[in-house]
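Here we show just some of the chains, and they stay where they sit in the whole.
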Amino acid sequence: MEIRADSTVDMGVDLTGLALANPVMTASGTFGYGVESKDLVDLAELGAVVTKGLSPVPKEGNRAPRIWEAQAGVINSIGLENPGVDYFCEEYLPVLRSYDTRVVVNFFGQTEQDYVVCAATLDAADGVDALEMNLSCPNVQAGGLQFGQDPSMAGRLVAACRRATSKPLWAKLSLVGPVVEVARACVDAGADVLCLGNTIPAMAIDPRTRRPRLGALTGGLSGPAIHPVAVRAVFVVHRAELGVPLVGIGGIRTGLDAAEFLLAGASAVQVGTQTLVEPNACIRIRDELRAYCIEQKVTSVGQLRGACRLDGDA
Amino acid sequence: MVEFFDATVETVEHVTGDLYLLRLRDCEALASSQPGQFAMLRPRSWQVDPVLARPFSIFRTSGDRVDFLIRTVGRGTDSLVRCNAGERIDVLGPVGTAFPSPSHGPTVLVAGGVGLAPIGLWIDRADDGMRADATLIYGARTADDLVFLDELSQRVAVVVTTEDGSFGRKGLVTDEMVSLLDGCAEVLTCGPTRMMAHVARLAGEARVSCHVSLEARMACGRGICLGCAVPGVAGPLLVCRDGPVLPAGHVDWEQVLV
């Protein structure tokens, strides 16, 4: 695709109170806290920087190895290692603020209280534009069942965080499980945006040594392999008409991969694994998406949202 | 400074056994790489599979040319050495820590197999005085796995070991180390993890400073993903940011070898 300089496409998107200059963001855990990449990537060109997940106190990661490459995908078991939300606010946020970019901060916990502490801290922090809750974490008070696998548990958690912040609150869901029911519960509880979704539980074993490839035994699958699973999740949640913008995440490598999410009903997208191998991936993908808009003769990227042609449409 | 750029394959030469020499051009950014530093390589042709770039030590540089010494062990390396001249490769580099600048006094270099790569760059970058003070112990399974022996021997003292005795001394690099440690100022090593652990122990027992160049599976190669953590005595170390070259004493060898 060639990009004609004379064509203008409005690439801006509005995510319930947060306007982005373009719909292509980094994905949590694949771009650190943004500041590490300031010399490699023009942060102002990103739709938003989405940070690595934060917990109330620093958290150690899983034992090595933490990465295994699957077929057209990557399995990771980093273990949500992070220096804690306070460290982030003191050390990284001031630097990030000095760049003209939107900042979405991803957070998680092991208990409802953990989540609320993070939400309150980030609510008070200057320079945080939106809060993204990672719901794919085990609830230690509910026998380790993931918050995001159970609609009522997810709803309670979102409601608690909703009370703790008046900033835009995004809920990042699992791609597997009762996705529409969980999505509805989150929206009913006050989520402003739904992100679909996280990695898919996966495992690989080395047949020679008979050991799991990852120190944590299992991990999460990301990359091209999960793209069609994530597109389908966005599509079915979009059809449920919950009235909030959706963010598509999973296996985006090209502008056309991103376009599939928009056509399925997403307002914006996040790019994870591809950012790991190509720091500037978001910017290239944004450019390819703009070229696609020109080719499709749409003057605003928002016109693509949910514009998948179904039966009977011309 | 780390850069992300695309380079062009100039040649791929089969050296011997499963070893290949990959030469890239348009690599100005790597020209001043320090010994031990590496680059993440990913041919554009990979598209959806393999997904991740692969790390390789910078073996030689010359102007905008860089050579990598590559051992084929799986689908990434297999595919990399089948690249044609002219193919584009995404490169991130130079990344990571380097071997310490030589102090005065004798240096023992210990290379196992393709671990020769960063040691080779150390020898290239060293001046005559440093080379005169250095001894390379270079080990391989068998004679066919040894590469660039002539070139190396012209520049530093070389002791070769092979496990099957088909060339040099029969045995392991560590068998030859002890006698050289007396009066030695520094041990620098790269090779299989088990070998480096042994080298580190011997150096420690002789109270000689030792630096090792570790390996780990990597995704980003730049301290972002936290994927390349290995156990250190004071908590996990990121091989791509804290390493690959680390003081041997910083590594929790017991855990690493599990």
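Residue numbering begins at 1 within each chain, and the chains themselves are lettered A and B in the order written.
By our rule, a contact is a pair of C-beta atoms (placed from the backbone, for glycine too) under 8 Å apart; a residue touches a chain by one contact, two chains touch by 3 or more.
Since the model is a prediction, treat every value here as computed from it, not as a measurement.
Copy numbers of the protein chains across the entire complex in this file follow the formula A x2, B x2, with one of each shown.
Methods note: only the chains that are shown with their structure count from here on.
Mean C-alpha position of chain A lies 36 Å from that of chain B.
Interface residues of chain B, counted against chain A in their complex, comprise 1-4, 40, 42, 47-53, 76, 90, 92, 216-220, 222-231, 235-236. Residue ranges on chain A touching chain B, taken from their complex, read 29-32, 36-37, 39-40, 60-61, 63-69, 71-74, 76, 78, 81, 223-224, 253, 273, 276-280.
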